[in-house]
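Yeah, one chain of the complex is gone here, protein chain that is, but the others are all in their spots.
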Amino acid sequence: MLNKKNKPLLHKRKEGMRPGALIYVGDSDCEETRIRTHIYDSEGSTTFEGFSMEYPEKQRWIEISGLSDIKGIVLVAKEFNLSNLSLEDVFSTDQRMKLDYYETYFSLTLRVLDTPKKEEEQLSLFVGEGWVISIVEHASDIFVPVVTYLKDTQTKKKKVDAHLLFHALVDRVVDQYLVRADELDQLTEDMEELVVNTPERVTAPDIHKLKRKILHLRRITLPLKDLLANLIRTENIELGKATIHLFRDTSDHALWLNEECEMLRDTVSGLMEVYLSSLDVKMNKIMKVLTIISTIFIPLTFLTGLYGMNFIHMPFATQHWGFYAMFLCCILIVILMAAWFKKKRWW
Amino acid sequence: MLNKKNKPLLHKRKEGMRPGALIYVGDSDCEETRIRTHIYDSEGSTTFEGFSMEYPEKQRWIEISGLSDIKGIVLVAKEFNLSNLSLEDVFSTDQRMKLDYYETYFSLTLRVLDTPKKEEEQLSLFVGEGWVISIVEHASDIFVPVVTYLKDTQTKKKKVDAHLLFHALVDRVVDQYLVRADELDQLTEDMEELVVNTPERVTAPDIHKLKRKILHLRRITLPLKDLLANLIRTENIELGKATIHLFRDTSDHALWLNEECEMLRDTVSGLMEVYLSSLDVKMNKIMKVLTIISTIFIPLTFLTGLYGMNFIHMPFATQHWGFYAMFLCCILIVILMAAWFKKKRWW
Amino acid sequence: MLNKKNKPLLHKRKEGMRPGALIYVGDSDCEETRIRTHIYDSEGSTTFEGFSMEYPEKQRWIEISGLSDIKGIVLVAKEFNLSNLSLEDVFSTDQRMKLDYYETYFSLTLRVLDTPKKEEEQLSLFVGEGWVISIVEHASDIFVPVVTYLKDTQTKKKKVDAHLLFHALVDRVVDQYLVRADELDQLTEDMEELVVNTPERVTAPDIHKLKRKILHLRRITLPLKDLLANLIRTENIELGKATIHLFRDTSDHALWLNEECEMLRDTVSGLMEVYLSSLDVKMNKIMKVLTIISTIFIPLTFLTGLYGMNFIHMPFATQHWGFYAMFLCCILIVILMAAWFKKKRWW
Amino acid sequence: MLNKKNKPLLHKRKEGMRPGALIYVGDSDCEETRIRTHIYDSEGSTTFEGFSMEYPEKQRWIEISGLSDIKGIVLVAKEFNLSNLSLEDVFSTDQRMKLDYYETYFSLTLRVLDTPKKEEEQLSLFVGEGWVISIVEHASDIFVPVVTYLKDTQTKKKKVDAHLLFHALVDRVVDQYLVRADELDQLTEDMEELVVNTPERVTAPDIHKLKRKILHLRRITLPLKDLLANLIRTENIELGKATIHLFRDTSDHALWLNEECEMLRDTVSGLMEVYLSSLDVKMNKIMKVLTIISTIFIPLTFLTGLYGMNFIHMPFATQHWGFYAMFLCCILIVILMAAWFKKKRWW
Partner (left out) sequence: MLNKKNKPLLHKRKEGMRPGALIYVGDSDCEETRIRTHIYDSEGSTTFEGFSMEYPEKQRWIEISGLSDIKGIVLVAKEFNLSNLSLEDVFSTDQRMKLDYYETYFSLTLRVLDTPKKEEEQLSLFVGEGWVISIVEHASDIFVPVVTYLKDTQTKKKKVDAHLLFHALVDRVVDQYLVRADELDQLTEDMEELVVNTPERVTAPDIHKLKRKILHLRRITLPLKDLLANLIRTENIELGKATIHLFRDTSDHALWLNEECEMLRDTVSGLMEVYLSSLDVKMNKIMKVLTIISTIFIPLTFLTGLYGMNFIHMPFATQHWGFYAMFLCCILIVILMAAWFKKKRWW
C-alpha cells in the first residue's frame, strides 16, 4: 500500500545513531548523484553539468539529484558553509516539512509526491545570498519549467534573485499537491458515481484505499500552511515585496489544500456509509425474494402433503373433481398472497 | 455531481505556468466580456455601456462580466494602476476567497453561488479611492438591486462612497449564501420528513447528495468569517464608521452561516443513521414474516410427510376419523404457535 | 419539525433589501404592539400602559411586545436616540445573538425559547444611562418575575440601576435555557431507559428528534459564552462591581450549558448505537428460531419423504414395526439436534 | 441512571428567584448541619464540635457538612465577612466548578464524587488569611486523612498555613477523581475482555452505561485544568512557593485526567463497534448453519418428492434395487455438497 514497504525500517535503522552523522538512511538502492549548476542574471542563464563556482557575481542554482555520493554533496555544502546539522536532514529522507534559519542561509525541507515513474521523495532547499541549492533523491523533470522560466525572455526584464527562484521551486512542489488534490477530487467523484449507480462494482477496500490516499496527502500538506505563514512573517530573512506577494499566493493554495483534503475526507467517509447502505438494500431485496417464494409455496406444500397422507378414508379423494378443486385452491392461495404482498408494497 | 466536471483539470492546465501570466484557466467556453460604468454621486447615478472615465470628480463603479476579452480588461486595470499579480487572480477562476491589500487599493475575491441559469463563478472586487471594479465570469442579475439602490431617492441623501458600494456588493453575495443555507435547511427538513414517514422513498445517495451540497457551501463560506474580521480590524484601509457597522452585520451573518452549516452537517449525518435503521427495521419485519410462516408450516409438512410414508401398517390409517384427527391436530399446532408468537410480541 | 416551517423563506424575503430598512421580515402574522413603561427607584416601582417619559429623574424600563406598530416603536427609539441600524436588527427576527456598542447605549440580541403557548422569538435589549428597552415578538409572562423583583421590598434597599435590571432580564432568558437543558437531560434519560428496557417501543426517528432538539439548543446558546465574556471584559461600558459579579455567574451558567449540550449530544449519539444494536440482537433471535426449526424439521421431512416414495420394494415397509421405528428415529434426531443446539448455547 | 433523578427539577425550582437569595435548591431531604472547628499551629491541632473563634492567633479550619441549618452557616460566614453572593453558590448545589476572588478571601467550588454510601455532592471552599471554611452537603470521611495530616508529627515541623491546608483539601477531591478514573479504566479493560471473549454475556446498554460514566467524569473534571492554571498564575492571591509547586502537581493530575477520559471514551466507542461486529459474526454463523442444512436437504426432499408422485408408470419403481439406488444417490449428493462447502471454506 502506498509503496512504502521499506519505510517502517527507517527509524529502526537510524536508532541510536549519533546526531549529525551523515549516513543515508533512505531506501536501500540509492540513486547516483548528479550535480548541475545553473548560472543566471538579467541577461539569461547557462547550465553546467557538475558543480561550478564560475561567474561569482551572478546568481547560482545548484541542482543535485541522487544521494549516493555523500562526499561530493558535502564538498558543495562546504563551499556555501552549510552546517553539518542541516546536511544531516538531507540524508534522513523521512523528515517532516520544516523551515530552519541559520546565520547566512535558511533551509526548507519539503516532500515531493510520487509519480508513476518514481516514489515519493524528499526535497531539501538551501537559500543564501545569491545562491540556491536543491537536493532530491531521484532525478525527475519536476523542475524543468523552472529552468525554462530562467531562460525565458520575459523573465530577463525583471531581476530574478535567489528568493524568487526559491519561490519558483517551492511553487512547483505545491502545484504538484494541487494537481494531486484535483486528481483525488476526480477519483472521489468517480467513486461516488460508481457507488450511487453500480454499487456491486465497488468494494469497501476500494473506498478505503481512496481514503488512505486522501489521508496521506492531508498529512503531508498539513504543516505547509504554518510553514509558509512563518516564512512570510519572519524577520530572520528579508524577502522582497514581490516574493512575499507570491508566497502569500502559495500560502492561499496551502489553505485551499487543507480545506479540500478535509472535505474529501468527509465525503469519502460518507461514501462508505452509502456503500454499506447499498449492501443492506441489496440484502433486503434478496430476503424479500426468499420470503415471498417461501411464504407462498411452503403453505401450499403443506396442503398437498395433507392429501399425500395414506389414510384410507379421505374426504373428496374419490371424487372426479377432487384434484382439480385442490389445484384451484392452490392457485387461489397464490393470488391472495400476491395481493397481500402487493398491498404491503413488497414489490 | 455539483456541475464541476471540468474543474479537476484546472490545476493541471495551470501547472508550470509562470506566476503573473494572464491566461484564463477556467471553463473552456468563456463568456464574452461586457463592461458597464456606473457613475454616481449624491445627486443620483448614470450607467454607461463600456468603460468611461467621464466626470472624474464623481464616484465610479466598473462592472465587468465575461473574461474572454483579456486585453480590454487589462486596459481598464491599467487606468486604475492594478498590478499584474492582482489581475492574475481574476483569470484563475478557482481561487479561495481572499483579501489582498495593495498600495492604493485592495481586492477581495469571492465565490458567487450557482443559480439554475449559470454555474458557480468567481467575483473579483477592486476598491480604491472613489472607484470600485467588479469582475465576474458570467453576466447575471445578482447586482441589479445594487444598481437600483444607487438610483434610489432615499440613498441620495446620504453619501454613498466606494466603501459603501463595496459593502453593498459583498452583501449581495453573502445574502445568496444565506438564501442557499435556508434552502438547504428546508431540504434537510423535507428529507427528514421523508426518512421518518416514508423511508422506502429515500435512498442513501439522496441523503449523501444533500450532505455534499452542505459540505460544499460550508467549504466556500468557511474563510468568510476570518476575512471579514480582517477587513474590519485592519489598519490598511480606513473604512467609515457606518461601513464598519454594516460589515460587522455581514460578519455576524458569516458566523451564522458557519454554525448553520455545522448543524446541518450533524443533522444530515444523523439522518443517514435513521435511514440505515429504517432498513434494519424493514429487514426485521421481512424476517419475522418468513420465520413465522416457516416455523408454522415446516413442522406441519413433516407431520403430513409422516403419514405419507408407504408403510403397510400405520396406526389409525385405516380408521374413518384418521384424516380428520390429523387435520385437527394441524390446526391445533397452528393455534398454539400463533399464541406463542403473540406472547413473544412478534406481531 | 421544531415549528420553523416559515423560517427558510426569511432570507429570501429579505434578499436585496437596502441595509437599514425597517421592515418586519419575521413570521407573517405579526402580533399587535403593546408598550408598557416601568418607572422605579429605591422607593418602589410604578407601571404605566403605553410609553411615558414622566419622572425623568427615575430609572425607566420600556417593555415592548409585538412588532406590528413599527412607527410607534420608532417613536420610542427616537426618544432615546437609537440609530436606525440598531433598530433594523429588531425587525429582522432571525438574528444571531449579538452585542453591539453604540455611543450612548449598547444593545444585546438574544433568542427566547419557544413555550407551549408561543414560538421561539427574538429579544432585543437596549441599555443606556438610566433606561432599558426590551422588545420581543410575542407577549409572554417571562419577565413577570423581574417586575415582581422591582416591586420587592428587599430590592428597595439596594439601588437597582439600569445595568442590574439588564442583568435580571438576561438572567431570565438564560434561566429558560437552563430549564430547557434540564428537560432535555430528563428526556434523554427517559429515552435511555426506554432503549435499554423496551427498545421495541422506540424508533430511530424518536431518537433523532431528541438529537435535533439538543443540536438546536446547542446552536442557540453557543455564542452566549463569548458574548458574556465580552460584556464582562469590555471597556466600552462601565458595569458596577455587583453587576459584573452577577454576569460572571450567568457566564458560568453559559459554560455549563455548552458542556451539558455537548454531553447530551454524545449521549444521544451513543443511544442511537444502542438502539441499532437492539435491532441486531432482535434479528439474531428471530434468525435463531428460524434456523433451529428449519434445521430440525427439514432433515426429518426428507426422511419421511424417503419412505413416501412409491418404489414397490422398500426395506421394512411391510414390517409391522416399520412406522414405529421410523417415528422413533425422528424423535431421536430431534433430541440429538436439540442437544447440539444446547451445547452451542443457542438457547 | 447515575442517581440524579431529582436534578432536572433543579433549575425549574430555582427559576425566577432573585439572585443572592439564600434558599437551598438541592435534593429535597437535606442533611442536618454539623460544624466542626479545627485549630492548629506548628505545635499540633485540636478539634472542637461546633463553631469556635478561640485562639485567634492560630490557624483555623471550619468544616461544615449538611445544609439544613442555613442560619447557622450564615452566622459563621458573617464572622469571616463572606458576601451573600458567594454564600448563595453554597446552597445552589448544581454549580459548575469555579474559582472566585473576593477582597479578603477567595472561594473554590468543586464536585465531590458519589460513593456507595452517598450521592455526588458539591464542596465549597473559602480561604482567607489564616482560615479555611469547607462546606459539603453530606457528612463523609473524605477529609479524615487531612485531619490526620494536621495532627501528624512530621507536619508539625513545617508551618502549615491556610493555603497548604486548602491544597490538602483540593488534593483529596482530585485524588478521588484519579481513583474513579482508574476504576473506569479497570471497568473498560474488564468490558474489553468480556466483549472479546464472551460477547454473548455483554449487552449494548452495558457498554453504553460505562460510556456515560466516563462522559460524566469527563464533564465534571473538564474545568479543573483551567481552574488550577488560573489559581497558579493569578496575581489576586499570593500562594507560597511550596503551595504553588503542590498545585502544579495537582494541575498535572488534572491534565492526566482529561487525557485519560478522552482515551477511555475513544476506547469504549471502539468497544461498541467490536460488540456490534460480534453480533454480525454470530449472525453469519447462524445463517451459515441454516444455509448449509437447507441447501443440502431441500434438493433431496425434491428428489424424494419426485418418486413420491402417484404416476402409474415410473422408471425403476418396480425394480428391487430402486429404493437403494435412490438412497445412494441422496448420500452422494450430500457428500458432493459437503465437499463444495468445504472448498468454499464454509466450515
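The first chain written gets the first letter, and so on, giving A, B, C and D; residue counts start at 1 in each chain.
By definition in this document, contacts are C-beta pairs under 8 Å (C-beta built on N, C-alpha and C of every residue); 3 or more make two chains touch, one makes a residue touch a chain.
Since this is a predicted model, take the numbers as computed values, not measurements.
Within the whole complex, the absent chain has one touching residue among A:66, A:128 or A:308, and that is A:308.
The missing chain, though absent from the display, is touched by one residue of D:227, D:246 or D:330; that residue is D:246. Residues 144-145, 149, 152, 154-155, 167-168, 171-172, 175-176, 178-179, 181-183, 185-186, 189, 192-193, 195-196, 242, 245-246, 248-249, 252-253, 255-256, 259-260, 262-263, 266-267, 270-271, 273-274, 276-278, 280-281, 283-284, 287-288, 290-291, 294-295, 298-299, 301-302, 305-306, 308-315, 345 are the ones on chain D that touch the missing chain.
The chain not shown here touches chain A at positions 1, 7-12, 14-16, 18-19, 85, 89, 95-96, 98, 100, 200, 203-205, 207-208, 211-212, 215-216, 219, 222-223, 272, 275-276, 279-280, 282-283, 286-287, 289-290, 293-294, 297-298, 300-301, 304-305, 307-310, 314, 316-320, 322-323, 326-327, 330.
By definition in this document, only the chains that are shown with their structure count from here on.
Considering every other chain in turn, none proves to be in contact with both chain A and chain B.
Centre-to-centre, using mean CA coordinates, chain B is 25 Å away from chain C.
In this assembly, the C-alpha centroid of chain A lies 41 Å from the C-alpha centroid of chain C.
Residue numbers of chain D whose C-beta contacts span two or more other chains: 308. The touch graph of the protein chains shown is a line.
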